[in-house]
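Only one protein chain is missing; all other protein chains are in place.
Should a chain be cited, it is by its letter among A and B, assigned in written order, with residues numbered from 1 in that chain.
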Amino acid sequence: MKSFRKELWFNTEKRYQFVHITDDVKQALQESGVREGFCLVNAMHITASVFINDNESGLHQDYLEWLEKLAPYSRKGYHHNVGEDNGDAHLKRQVMGREVVVAITDGKLDLGPWEEIFYGEFDGRRRKRVLIKIIGE
Amino acid sequence: MKSFRKELWFNTEKRYQFVHITDDVKQALQESGVREGFCLVNAMHITASVFINDNESGLHQDYLEWLEKLAPYSRKGYHHNVGEDNGDAHLKRQVMGREVVVAITDGKLDLGPWEEIFYGEFDGRRRKRVLIKIIGE
Partner (left out) sequence: MKSFRKELWFNTEKRYQFVHITDDVKQALQESGVREGFCLVNAMHITASVFINDNESGLHQDYLEWLEKLAPYSRKGYHHNVGEDNGDAHLKRQVMGREVVVAITDGKLDLGPWEEIFYGEFDGRRRKRVLIKIIGE
């Protein structure tokens, strides 16, 4: 069994931002040499997500507005916000998810026609990272 | 390490519909010959889910009504709905999830007593598919 590990680092301009990382994951897979297996991609921080959906800016705007309704930013409205103000980010990340597992078939990410991988940042403007871990043969 | 891949295809009658697929996944596992490992089951489309919960019709009705409250259908209410009307489906799928990973132990899906696997369709009446990928020994 082969295994491969790589980190991706981010420092987003905005507090809330989605970053398209499919090409970075494809690059990691190529470096791994794995032909059949699983690829785990997960946020290493608890106020960020990795998710798969459409690479369409209107949809991303919908996600941000919807998450703001479900779990609004509030400096004083969360028990967690003692000395910080990112309580909403922990909730938003739960809706969008921590991780995705993608099948690897014949040396490629086995994605459907519109599946693209994104990093979802909900408390940005600081250095944070994603883990790519690949196992297989 | 063995690996096995299979697609399940769907064309639901209704726009929103849950399809019980535990038996299909068990069948795939049997075909794979894997005794110990992991089984990934994921929607290959971004307006559908794979999730694990109870096979109980009242609960499924609850899910549909609840998702409609959290992310209501709206032809004009989403930025994504330019030329289409499935903005809500992308949101609903995020709540229910893209994928499940199920342990394989002694040649069987290692599920709890009430765990059943479902395909969750939020923009149906068209051909869509699920990927089953199994790795192990």
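Quick note on the criterion: a residue touches a chain if its C-beta (ideal position, glycine included) is under 8 Å from a C-beta of that chain, and two chains touch if they have at least 3 such contacts.
This is a predicted model, so every value here is computed, not measured.
Trainee: Spell out the interface residues on subunit B facing the chain that's missing from view.
Mentor: Touching the missing chain: residues 1, 36-38, 51-54, 56-59, 61-63, 66, 70, 95-97, 100-103, 105, 110-115, 135-137.
Trainee: At which residues does subunit A meet the chain that is not included here?
Mentor: 1, 3, 5, 38, 40, 42-46, 70-71, 78-82, 87, 90-91, 93-95, 97-99, 101, 129, 131, 133, 135
Assume only the chains that are shown with their structure count from here on.
Trainee: Quick one: subunit A and subunit B, Cα centre-to-centre, how many Å?
Mentor: Computed from C-alpha means, the inter-chain centre distance equals 20 Å.
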